[in-house]
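So the structure is just underneath, and the comments pick up after that.
Heads up, one of the protein chains got dropped from this complex, but the rest are sitting where they should.
Take a look at chain A:
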Amino acid sequence: MTITEDKILELLKEVKDPEIPVISLVDLGVITGIKIDGDHVTVNMTPTFIGCPAMDYMKNDVIEVLNKHDITNHTVNLNLDTTWSSDMISDEGKRALKKFGLAPPPVHNNVIEDLDIIEHAECPNCDSTNTTLKSPFGPTLCRSLHHCNNCGEAFESFKPI
């Protein structure tokens, strides 16, 4: 098998976020680069939130998947060379989040001035924007809490960052 960057990316689609198991690390945007040098593979990753306890699990899962596919000559780096932004979540990733019941983050192009940006998150259940922000902090660091005034459901959103 010839190892290519695309091939590695394809393999890494198997690795899901341990806390949101419907989205792959590739679609989440935390895989920031793959380098192939002969038969040596380097995978670079960046944390979503610096205090996210899932990051070590993610790194170990990446190593496991590479090993499982007989790619044993590898280096997996978790560093801040690329600053993660929620704009790096792919369209496929956003669809997966919504299906999971998590409102995907709005595209912000690095302009987040105040909480207005998440004040009226789109309800993943009924698509209404007649919603209220309950708290910018949710059950994990990357989520906020909302209430939908249209369908009456409480829901969570993946925070724009």
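For the reader, a short list of remarks on this structure follows.
The rule we apply is simple: a residue touches a chain if its C-beta (ideal position, glycine included) is under 8 Å from a C-beta of that chain, and two chains touch if they have at least 3 such contacts; residues count from 1.
Please note the rule applied: contacts and distances are computed from a predicted model.
Taken from the listed names "Rhodanese-like domain-containing protein", "Xanthine dehydrogenase YagS FAD-binding subunit", "Gas vesicle protein" or "1,2-phenylacetyl-CoA epoxidase subunit PaaC", the protein name that UniProt assigns to the chain not shown is "1,2-phenylacetyl-CoA epoxidase subunit PaaC".
Here one chain is not drawn; of A:83, A:130 or A:149, the residue touching it is A:83. Checked against the full complex, the candidates A:22, A:63 or A:112 give a single residue touching the omitted chain, namely A:112. Mapped onto chain A, the interface with the missing chain covers residues 47, 49-53, 79-81, 83-85, 112, 114-115, 134-139, 141, 145, 159, 161.
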